[in-house]
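What follows is a short report on a single structure.
With one protein chain removed, the remaining protein chains of the complex are shown where they sit.
And now, chain A:
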Amino acid sequence: MRIPLLPALSARTVRVRVSVGLVAAVAGAVLLVPLLFPLDEQAVDMANKLHPPSWAHLFGTDDLGRDVLLRSVYGLRVSLLVGVVAALTATVIGTAVGAAAGASGGRVDRLVMRVVDVFSSVPHLLLGIFIVAMFRPGVWPVVISVGLTHWLSTARIVRAEVLSLRSRPYIDAAISGGASRWRVGVRHLLPGVLPQAGLAAVLMVPHAIWHESALSFLGLGLPTHRASLGNMIQDARGTLLAGDWWPTLFPGLFIIVPTLAIAGLAGVWRERINPRRRSELML
C-alpha cells in the first residue's frame, strides 16, 4: 500500500513554490546576512588564499583570501539593486513612451517608433558601455546605463497593447460618456497594459543583473574592490585556469539561480495573463 507523504501537486504549483522559495531565500540572504554577520567582505587574508570549500569557508576563499560566500551575498545585493532599479527605470520610460505613441497614433506614433527603431539598431551593450564611460565608476552609472538601454522592448509591447485596447468599444463608450483623453489613458488604457508592462519588468530584472555582470566583467562596471558578481567572475578568471573552480562557480550560481527563479515566476504570470486564458475565464 502506498502512503502519500506529500499531497499531489500540479507541476505549476511546484514551480511556483520552488520559485517563491528561492526568491525568498535570496531576498532573505541579501537583507539579513549583512545585519547578522557584520563581517568585512573586503577583508584580505593572504594566509588563507584560494582555500577550497571547507566548514570554515563553505564556498572557499579567493586569490586574496576573501570568503567567497560572503562576497557572493554582497555581490548579489549590488546586482539585485542594479537589476531592480534599472528594470523599474526602463519599465517606467518604456511604458510612458509606448503609451504616448499608441494613444496619440498617427504622425506622433510613427515618429516615436522610428526613434525606437534607431536605438534598437545599435547593440545595447555597446550603447550601455558608451553611457557608463561618461561617468566615474559606481553603482548609479550602471543603473542609468542599463535603464536607459532597455526600455525599447517595453515601449514596443506597451504600444502594441495600447493600439489593441484603443479600438475596443469600451473606449468608444468612455468617449461618448464625456471622458477626456487623459481620463481614457489613466482609467482605461494604463490599467489595461499594466499586466504586460509588469511582466516585462520582472523579466528584465535578471537581464539587468546579467548586464551589470557583463559591464563589471569588462572592467567598466563597479570599482574592482567592490564585491559584485561580475567583478568576482572577472577576478576569478585567472585562477580558473589553474584548476581553482570555486571562485568562479559560486558567483556564477548566484547569477543563475535567482534568474531561473524570477523567470519561473514570470512564466506563471504570463500564463495567467495569456489572452486566451483570460477570455476563457470571461466567457
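Here is the rule we use: a contact is a pair of C-beta atoms (placed from the backbone, for glycine too) under 8 Å apart; a residue touches a chain by one contact, two chains touch by 3 or more; residues count from 1.
The criterion applied here is as follows: contacts and distances are computed from a predicted model.
S.K.: Can you tell which of "Multisubunit sodium/proton antiporter, MrpB subunit", "ATP-binding cassette domain-containing protein", "Dehydratase" or "Acetyltransferase" UniProt lists for the chain that's not drawn?
M.R.: "ATP-binding cassette domain-containing protein"
S.K.: Hey, which of A:A27, A:A43, A:I175 or A:L218 is the one touching the hidden chain?
M.R.: A:I175
S.K.: Take the complete complex as the reference. Which residues in chain A touch the chain that isn't displayed?
M.R.: Given the touch definition above, chain A has residues 168-170, 172-181, 183-184, 187-188, 191-192, 281-283 touching the missing chain.
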